[in-house]
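One chain of protein is taken out of this complex; the other chains stay put.
Labels A and B are assigned to the chains in the order they are written; within every chain, residues are numbered from 1.
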Amino acid sequence: MWRKFQRLASLGIVLGALAVAQDRTSTLIYGGDWSDLITLDPQVAYEFSGGLITDNLYETLVKFEGADLSTLRPGLAESWKVERGGDSWVITFKLRRGSKFSTGREVTAKDVVFSFDRAIQLKGPSSFLFTDIAQLKVGGTRAVDPYTVEVRIPKTASPGSFLSILTFNIGGIVDSEEVQKHAKGGDFGKEWLTNNSAGSGPFRLVRWDRGSQVLLEANPNARLKPKLQRIIMREIKEPTVLRTALESGEIDIAEGLTPEALKAIAANPRFKTLKADSLRLNYMGMNVKPGSPFANPKVREAMRWAVNQDELVSGLVQGNGVKIQTIIPKGLLGYNNALPYKYDPARAKKLLAEAGYPNGFEFELLTSTGLCGGGIPCQDIATKIQSDLAKAGIKANIKAIANAEALKIYRAQSHQVYLGGWSPDFPDPDGNATPLADFTAKSLAWRNVWDDATASKLANQGSLETDPSKRAALYKLLTDYALKSGPYVILYQPSIPLGFSAKVEGYVRNAQGQVRFENISKLP
Amino acid sequence: MSGRGKDFPVPAPETLNPIMLSYIVRRLFFVLFVVWGVTFATFFIAQVVPVDPAIAALGENAREEQLQEFRERYGLNKSKLEQYLIYMGRLLSGDLGQSLRTGRAVAEDLREFFPATLELSLVAFALAVLLGIPAGILASLFPNRAPDVAVRILALLGGATPVFFSAVLLQYLLAQRLDLLPVQGRLDGFLFPPPRVTGMMSLDALLARDWTVFLDSLEHLILPAFVLGMFSAAILARMTRATMLEVLAQDYIRTARAKGAVASSVIFRHALKNASLPILTLLGSLLGGLLSGAVLTETIFSWPGIGRYVTQSATSLDFPAVMGVTLLVGLVYALVNLVTDLLYAFLDPRIRYT
């Protein structure tokens, strides 16, 4: 019986191969865990996969190119200028003529106004970038003429941050006429845009089979002509399956391989690999509230001496991440490459004794059941750390629960130590410095009850400083300070492990996770 | 049915009679009752959750105002009783509520994911029947001889192997090492999926008369369906064997055999017919079990069905979605059982409609 199935199967493979052979060089299949995908609406999507896809369906006014995250380049806007106007900043964009949506309409200033107001009114999970960080309001964006847009934000907001926010998918420009046509009951077309597209990006959305795949096709009207006709985002969650699918040619790109799989694939000439940078930090946050052992800075320091970071990075993360001990990731201004802590349980014990814990202590290590950066299960990292700490007399009891549940505990300051990841909301050192150092920002410093005047002050000064070298000096002070007395044990900065068929060319990913699909091509 | 009468001690009823009708009506009410119970139990369970679904849905960096608004939108800040009454009220009009994770109507999500599970379960069911019943018959014809021993051992192994491991193993061996079958998904990525009619890929391909896609979709079904159906096949083989042995040992079969009836005709005319009732009952519960058992298989094979949907929903504590799935599976389960019972009653007139 089983043999018959096998024969039937091979027959099917042959037939299938014949039929699809001609599409293979113009179609690219990109496999990865897209299970977080819930919408393809640029103003609502805030998930990694949603961003990855919508970045290619919609264009933004300004953008980053290649892997560079420091120089803004023209997107839909061919030029822009920032001016002071009374109590606000006035940012004026000049739109390019002749950019067209997939619907064939031209992109004009009214589409920009509609898209920005839409982002604010929909109150999606990323809307705070507009409303809180840029302090942009409905009406703050104005069409001066069909090709000129003027945006006003208060003087307390930073125009630099606003421009870098505009490179995100929330700043994607939608075809206002098309979207309004599909609007229902004041939803600004949200329901329709969830699985339809109306953008000027190089691709348009053809079909989304939820839980299975997203099918993109070249946008015939696009200004940026893609090299491929069709891109299929195939959802594959199991790392083993991902590897097998790549090796058998079912997919062309595999995102999220295990370190072993990445090594095996790198050794095979039919494939190539890439460890794409990210701005993520994997870290442990220690709750320093009074009464907790971590309230004593010596205990915090002991923790940093008691984690075998070298083994963690070389053995477990295996090159899917780099060693880092400071709070601003590599790739941003203010990155500090200091690595003072080495695994030294004896030294940790000594510090503990000085802090009044000669026999060590016990705590709960809270983490999520999911993956931490670099494709490593958080539980594996926690287990590894647990055994390191044990040698310094510190007993960690792991509690691994659903991510949301762990976050709830963390956000309520009810944890002892939390192990997880952090990515800045926008590509600027302030995306890390303020949340991690300023207690009043109600983010990580607050969650770990680290109310430190020095750290808060340095973070504030850094965010307002406009001179890059002065700013870098401030962040050097801040990172050194947090390294010594902060509530964090920074573990590593993960990279995204990718495997490709050797035929795939032109794949570049910046540390924000953006990939320009139009530059990817496939050799026959 | 009257032709079968002579095999049974009592003649079969001719058509639907009033007693049977009222039996059906009563059973339908019972199905409704069970479904209500299922929702109540799930709602009850959902209340134990110590977690804020708003954070689950909006993520780590959500602002407090966003959380508050989310809670208001989904009625999460109302009292439990109010939430339940609202839920039941909506349910009566066919509204299963909104998923906290996907933000869509749960009913819409289920419409999207259920056909994939149904397709997988039906194929697994067919495989189980095609493998399990013949194996059981074969074993019963040669008690304690080689075929019987082989079937019994296979059935024992099939019933004891964790499905999540056989899935991983077969995937590795058949797909990766031997490259015989695709490892994941429902269709080769380079093929264009057929227009969605039923949501079952193979059926849709048939409707579109796209043979390449049809064959390819079958190919993608083999491995997950086999893994899912293995356990059922094992149980079926055991059950068929036991039932057949029992029937074959009965006097009238022995008589027929003694009279020189050819072995195969004896088996199929007499024995199998009489053995069919208990097997039928088992088939019903197996089909129901396959639907909910797809959870692990779907997770491993990236199969976009309700099994994977419910796992993801439970992980992110999206209880409206979990309730929707339990409701649907409970309903299907109850209906399958109802149909089995009716068939049973129809085939075996000794059953009283009580």
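By definition in this document, a residue touches a chain if its C-beta (ideal position, glycine included) is under 8 Å from a C-beta of that chain, and two chains touch if they have at least 3 such contacts.
The working rule: contacts and distances are computed from a predicted model.
Chemist: For the chain that's not shown, choose its UniProt protein name out of "Chemotaxis protein CheC", "Putative D,D-dipeptide transport system permease protein DdpC", "Thiosulfohydrolase SoxB" or "Rubredoxin-oxygen oxidoreductase".
Modeler: "Putative D,D-dipeptide transport system permease protein DdpC"
Chemist: With the full complex in mind, choose from B:Q83, B:Q98, B:Q176 or B:S217 the residue touching the hidden chain.
Modeler: Touching the chain that is not displayed is residue B:Q176.
Chemist: Using the touch definition up top, pick the residue from B:L96, B:L221, B:V325 or B:A345 that touches the left-out chain.
Modeler: Going through B:L96, B:L221, B:V325 or B:A345 one by one, B:V325 is the residue touching the chain not shown.
Chemist: Determine which one of A:I91, A:A348, A:A402 or A:L491 touches the chain that has been left out.
Modeler: A:A402
Chemist: Tell me which residue among A:P239, A:G321, A:G393 or A:G462 touches the hidden chain in the full complex.
Modeler: A:P239
Chemist: Name every residue on chain A in touch with the hidden partner chain.
Modeler: Residues 238-240, 243, 258, 260-261, 264, 311-312, 315-316, 369, 377, 379-380, 382-384, 386-387, 398-402, 405 of chain A touch the chain that is not shown.
Chemist: Footprint of the hidden chain on chain B, which residues?
Modeler: 30, 33-34, 37-38, 41-42, 45-46, 48-50, 156-157, 159-165, 168-169, 172, 176, 242, 245-246, 249, 288, 291-293, 295-296, 299, 310-311, 314-315, 317, 319, 322, 325-326, 329-330, 333-334, 337
In the analysis below, only the chains that are shown with their structure count from here on.
Chemist: Please report how many Å separate the Cα centroid of chain A from that of chain B, as a whole number.
Modeler: 39
Chemist: In the complex, go through chain A and note every residue touching chain B.
Modeler: 1, 5-6, 8-13, 15-16, 19-20, 23-24, 27, 29, 35, 38-39, 46, 123, 125, 127-128, 132, 194, 207, 209-213, 232, 234-238, 240-241, 243-245, 247-248, 250-251, 369, 402-405, 407-408, 411, 425, 443
Chemist: Quick one: which bits of chain B touch chain A in the complex? Just the residue numbers, please.
Modeler: Residues of chain B touching chain A: 50-53, 55-63, 66, 69, 101-104, 109, 112-113, 130-131, 168, 171-172, 175-176, 179-186, 188-191, 193, 211-212, 215-216, 218-219, 222, 226, 299-302, 304-305, 308-309, 312, 315-317.
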